[in-house]
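Apart from one protein chain that is not included, each protein chain of the complex appears where it belongs.
Presenting chain A:
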């Protein structure tokens, strides 16, 4: 039994997001293992013999949905014949626990070379996580990983604490979800919690803009580099000259292709796209210098105004778009307004004076400036805390968990294995508030 009473707790912290699973030692300033949450797999063959598991032989791996899984650095990004990819998260919540436990095992055992049964583990959860989900997570930790102690903490609260604030309005923009969480004295105000799949919309917009032909250029092929056998340098804007790897095209699955195309689009967004600081203005957008970008096919071009159109989706939707699609995810100002409206009027000023910006999606060029311009229109005193260091922004939730888990005094909050055995699932809801 590990003694976790002293300051040397050596706890592990795991933060599961849509884009990556972050795992590391509590007390560190960066996670040791950052692996993609998306994993590759080959489907289990529908062979009637293998479908009947041999119960008598426990050494055989349990047959799951997947015949073989590919995770981590050499996982989904490596091309394999017939490999499908999948992501166990949907709207920030885990909907399939089987690959999640495999991903956590990969991060802890294969990357960190750690034995999970020797360390207390702190897991983070989004504020809209369901009680059933966190209980399932506790069950996996205690029953499968045999951890000595476990705790599950809210990413919104951890981000607020990491910024040194007990009360704050946490704006978290991830890969698929954007959320606004009001935190007061270390607790989430449930009624003010709002979230939408806004980053997905921005991504889809960028994808459409690149792939669809327009008067200036034809549609851009988003072939990943794994499918290209050779390419020639071409003039800017000229059609690309490249040869596909015919041997690979046939074995490429639609899911892998879609996932990699999405990565190409993300890459483009991260290096080229931006958002105007003071709201949309054609002249300002035209006066900004264009940026060059080259795709894996060798096609390269300058992107001028259109790179700002992408970012604009985060803050403004045209009335035409709203009319044609009633289920459009809410943009950031709408989320903030809705969140504040649900809060007590006296709290609103406190919250906008303590805005914490976090999540990898918030690193979008110009995001912080635009947000402060938007907020300054409606509130007299706005202060946005946005760490300049990208690591602090992307792994904010993990970092908060890392600090909390490293405190010796935090030990009375851990759920120990004995307590789990005695009280069962009930204790998770009681202890982790």
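Rule of thumb we're sticking to: a residue touches a chain if its C-beta (ideal position, glycine included) is under 8 Å from a C-beta of that chain, and two chains touch if they have at least 3 such contacts; residues count from 1.
One rule holds for everything that comes next: contacts and distances are computed from a predicted model.
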Given the choices "NAD(P)H-quinone oxidoreductase subunit J, chloroplastic", "Cytochrome c oxidase subunit 9, mitochondrial", "Proteasome assembly chaperone 2" or "Cofilin", state the protein name listed in UniProt for the chain not shown. "Cofilin"
Candidates A:43, A:241, A:383 or A:423 - the one touching the absent chain: A:383
For the chain not shown, which residue from A:82, A:131 or A:164 touches it across the whole complex? A:164
So that we can see where the missing chain sits, which residues of chain A does it touch? 7, 29, 153-154, 157, 160-167, 185-187, 350, 353-354, 383, 385, 392, 399-400, 403-404, 406-413, 432-433
